[in-house]
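A single protein chain has been omitted; all remaining protein chains appear in their positions.
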Amino acid sequence: MSEPAREPTPVQTRVQTITQMPPSPASQLAPVRTQRLRSPNWITVGQVMVTLALCAFLIVPMLMSVMAGLTVNYFRGVSSGLTLRWVSNVLETYGDSVLTSLYVAAATLALVLLTGVPAGYALARSRTRLSRLIEEMLVLPIALPGLATALGLLAIYGGFSAFRNSLWFIVVGHFVFTLPFMVRSVAAICASIDLRTLEEGAASLGARFSQRFFTIVLPNAWPGILAGALTVVTLSLGEFNLTWMLHTPDTKTLPVGLADAYASMRIEIGSAYTIVFFAITIPLLIGMQLLGIDPGGNLDPQRLQRKHAKRRARESAALADASTSALPETPL
Amino acid sequence: MKLDSIPVTLRQCGKSFRGQRVLQPLELSIGAGETLVLLGPSGCGKTTTLRMIAGLEKPDAGGTVLFGDEDVTARPIEQRQVGMVFQSYALFPNLNVRGNIAYGLRIKKTDPATMRQRVGELLELMELEAHADKPINELSGGQRQRVALARALAPQPRVLLLDEPLTALDARLRDTLRTEMNTLLRGLGITTVYVTHDQAEAMALGDRIVVMSAGRIEQIGTPRDIYYRPSNRTVAQFIGTLNRLCGEVRDGMLNTLGGAVPLNAPLRAGAVTTYFRPEDATLVAPHAAQLHGVIEAAQFLGERTRLRITGAAPDTLVIDVAGHLELSRGTAVGLALRPDALLAFEID
Partner (left out) sequence: MHDLTFPVRWRIALLAPALALFAGFWLLPIGRLIQLSGGNDALATYRAVLTNRRYLESLGATVALSVAVTLATLVLSVIVGLFLTRHSFPAKRVLLALLTFPLAFPGVVVGFMVIMLAGRQGLIGALTMALTGNKWVFAYSMTGLFAGYLYFSIPRVIITVMAAAGKLDASLEEAARSLGASPWQIMRDVVLPALAPALTASAAVCFATSMGAFGTAFTLATDIDVLPMTIYTEFTLNANMVTAAVLSLVLGVVTWAVLALARNLTGQAAAAAA
């Protein structure tokens, strides 16, 4: 096995990465060496090709469907002209499903906020075996297929036609599926900021539990709450497995409508409908990316670490000032 | 700012956790306005004791905590009116400096005018005026510590509790803040309980020191008591450096490897182990020396040089001399001990 270009590159990249390392002594992160794309050896070429192929595989169909939804005639391609006809057609025919999805997502979010935030806090604060079991239990709806949950719901509540035929039936299914994400997200942030000591501090100043909860716990846990909320909404908008089993012709959500359209409509309509779906979910996803929320609903710990490292670096610098400003005025 | 202070008493307060006893039942009486330091290595129970006084831990059955004449054992921390400074400061990230300091007053629903005045007083006292509106993540370690203190003092607590408040700071800052802290506590006149593992801090700040180890109190006394009259080897070894001198007692002299030392107080004859502090030995001319040895190593520390001397006793002795003395390895030296420098303990 020959690696013709191996010798020059390692030394050069070593020098480069050393200067790229953060200068702050307070940074305790394992250094990640990143390199600029350099002249190739075979391995890198292989990697690049696989990466390009994969990215094409994932991204091209998305672009294609956007284009298909905007062209007059899919078979003739872009040359047939661009139009918003299909999109407006979709909004007319399927506009209800979009609203339904939004209502369901909003209702699910409301339920999850009211029940999941306190639960996440409680589980983070009481690290007992019971609380760990409860966390495990809450995760089960994700571990088991959505079909099982749907069948179960139908089995029990199928008879209560008023409930079964209402939107709340779907909301309930979404609720059990999204609850663990909020609980985990809130629990994670509560654990990471050492809430217990903060609360002891507040208690030492006379604050009762309810006062502490609203003045200290919630304000400090809100990044986790926000991450959980965005995750819940995104999951609810994209939920299909459960919803398909539970829906009625009057309670069609966006994904359910999509399934209909793909099956029975021409490709331009299916694509336009997909564009509508993208238009609703992609801004949410971008928002989550910008805030550093990973798809599991957790704040990226590396980003938090980087923030802390930056703060520590600022502190070390400020320390130099502080030690001079801390000179006592007391007689020596 | 002068605060009302009350005496604190602990009676038969012990603590077990999951069947394991972390603190033996202890008795403690703290005078009003006194600064009491709980000193010991990690795991000795000092923080548990502090938290029992605070109300964050309940003593085992039979223990009582008294604030003045009041039995507060059953009362939670919210109702005890204590001011607590935590090791990590526990400043609220969602409030700025002013907000943190005012928190206790807000909870008590103090009127805005009084609140403003009190917060202003504390900002001035702690020299934080320039930082009053900053979020706490922009503060240095020393500034945070002062905010934590200010916050604890704002609601005028009866007792001030400090859990290793200087441990999180770097050494230089710690020295400076220790002096400031001392002045502050004296000026306030409030009953203070201070937990630390740093003996220099303990001796600088405490009116009395409680040396703790493995869940029990080893000794209570003033800094000088503890240093010069340690009641047992654990205390002696924890405070300052200690040299061990083993030898035979005969005719009022302690005979050892490198010579003999006259004894002030009678010791039973036979083999014995004694201790003395480095500063109690001086380098003297060989003909006037009690012990003779050879320098094994000399470490220049700036204001002093630390010598390690072998041959004078079975164990290597550590002696400090003035920094400007340059002595090399292998030099033969003579030592003389101060008359009552030797410490002997009943139980070793």
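Should a chain be cited, it is by its letter among A and B, assigned in written order, with residues numbered from 1 in that chain.
Everything below uses one rule, namely that a residue touches a chain if its C-beta (ideal position, glycine included) is under 8 Å from a C-beta of that chain, and two chains touch if they have at least 3 such contacts.
Nothing here was measured: the structure is a model prediction, and the numbers come from that model.
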item: Selected residue (touches chain absent from view) among B:Glu34, B:Glu57, B:Glu218 or B:Asp320; value: B:Glu57
item: Candidate in contact with the missing chain, chosen from A:Ile59, A:Val78, A:Leu99 or A:Ala279; value: A:Ile59
item: Among A:Val72, A:Ile134 or A:Leu218, residue touching the chain not depicted; value: A:Ile134
item: Hidden partner interface residues of subunit A, rising order; value: 1, 3, 10, 14, 17, 30-37, 43-44, 46-48, 50-51, 54-55, 57-62, 64-65, 68, 74-75, 111, 114-116, 118-119, 121-123, 125-126, 134, 137-149, 151-153, 155-157, 172-173, 175-176, 179-180, 183-184, 196, 199-200, 203, 209, 212, 234-235, 237-241, 244-245, 255, 258-259, 262-263, 267, 270, 274, 277, 281-282, 284-286, 289, 294-296, 298, 300, 302
item: For subunit B, the residues touching the chain missing from this view; value: 17, 48, 51, 55-58, 76-77
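We adopt the following convention: only the chains that are shown with their structure count from here on.
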item: Parts of subunit A lying in touch with subunit B, wherever the complex brings them together; value: 193-194, 197-198, 200-208, 211, 215-216, 219-220, 311, 314-315, 318-319, 321-323, 325-328, 330
item: List of subunit B residues in touch with subunit A within their complex; value: 54, 56, 76-79, 81-84, 86, 88, 90-94, 103-104, 107-108, 127, 137-143, 151-152, 155, 161, 170, 172-173, 176-177, 179-180, 183
